[in-house]
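Dropping the structure in here first, questions after.
A single protein chain has been omitted; all remaining protein chains appear in their positions.
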Amino acid sequence: MTTAIFSQTIPVRFSHCDPAGIVFFPQYFVLLNGVVEDWFTEGLGINYAHLIGQRLVGLPTVSLHCDFSAPSFMGDSITFQLQVERVGKRSITLNVECLGADGPRLKLRQVLVTTSLSKHQSIDIPNDVLDALNRWHNATGAAP
Amino acid sequence: MTTAIFSQTIPVRFSHCDPAGIVFFPQYFVLLNGVVEDWFTEGLGINYAHLIGQRLVGLPTVSLHCDFSAPSFMGDSITFQLQVERVGKRSITLNVECLGADGPRLKLRQVLVTTSLSKHQSIDIPNDVLDALNRWHNATGAAP
Amino acid sequence: MTTAIFSQTIPVRFSHCDPAGIVFFPQYFVLLNGVVEDWFTEGLGINYAHLIGQRLVGLPTVSLHCDFSAPSFMGDSITFQLQVERVGKRSITLNVECLGADGPRLKLRQVLVTTSLSKHQSIDIPNDVLDALNRWHNATGAAP
Partner (left out) sequence: MTTAIFSQTIPVRFSHCDPAGIVFFPQYFVLLNGVVEDWFTEGLGINYAHLIGQRLVGLPTVSLHCDFSAPSFMGDSITFQLQVERVGKRSITLNVECLGADGPRLKLRQVLVTTSLSKHQSIDIPNDVLDALNRWHNATGAAP
């Protein structure tokens, strides 16, 4: 059984690349953060900027395991595909693949936790976010 | 038996932090890259900028597994401690811990490979680099 | 008389913002670089990645004058509007405005020069680029 996939295609820009002419690996994680952001807002229907900025719910990363298979060059188009592996009481486990035109670029597993940004302590996933995550996780096939 | 440790203390700056006031996780990897850079130049005696820029030997990351235990705040001092786990024919496996004044912030394992930057293919670790890595790896105790 | 305007709307992301919750000013220039990139590729019909990466023509900034009028917050949409002020033999002068929903955010003037990336010396603007720039500069009204 598969869950819904959130997919986003991004151009590899000059600013992402290093003196070797390929994406500097931390830039993938900056892009990943944008994908998670848009998945929340567009996929889950939970406004990410509002969640962080107004509701003061943080989503720090507690674990990141990433394997890189091929470099991405300036001018490439790369596609991130995000899937939910598991929704816990206070954590979300994601599987993300990044693909180029010619094959995979990287595969990663990221665990996010929900925190209170006023106290910097972990908190339960808020109910509306949990409902949206469960709806997403139980959906099958690609997102609209 | 322990190997030599390369240690570097870095101030957490405004530019490293996110709207939550803590280090944005990709920034740790930008800092890590600087630690590896200085370890090459100062620890191994292999000028990193020359290796990449003139000798056209790349050091892309093929694997990165990182677990975060506590956030770092603007104004903190954090210390990276780098150890070599394994030196292969074409790869270097590092274990890195990042510590704050009050305890660990993250622990990671990074695998780098040596590549030709003109061909973007993996190559054997150059002899002088291999010798320096083996000397480092077989040394015990902290670096001078 | 007006010249053509290249316009691009960009979401203000978590990664653009600082502990004050607003865009960290250097991030505007990273975004600006992406706008120039897309203007070259989509507006002028000169593939930017190919120009830099294969033809080894650099476009460093020699002058940047920027006035900021209001902060941009995470979740905002901001629109960059780029116009050509002047095309020289070896330089391009741009006027760029960045606008939020509620009014202007910044106004800047950037001078780029063409360089050889193999010699890091200034060179004349290549003919095809010059033709495209002149066509753009002499066009009136917004780009399609």
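As written, the chain order gives the labels A, B and C, with residue 1 at the start of each chain.
Assume contacts are C-beta pairs under 8 Å (C-beta built on N, C-alpha and C of every residue); 3 or more make two chains touch, one makes a residue touch a chain.
Please read these numbers as outputs of a predicted model, since none were measured by experiment.
Partners of the chain left out, restricted to shown chains and counted across the full complex, are A, B, C.
The set of chain A residues touching the chain not shown comprises 14-15, 17-19, 21, 24, 26, 74. Against the chain not shown here, chain C presents residues 19-22, 24-27, 29-30, 33, 52-53, 58, 60-69, 71, 117, 120. Contact between chain B and the unshown chain involves residues 12-15, 21, 30, 33-34, 37, 47-50, 52-53, 73-75.
By our rule, only the chains that are shown with their structure count from here on.
Of all residues in chain A, those that touch two or more other chains are 21, 30, 33, 52-53.
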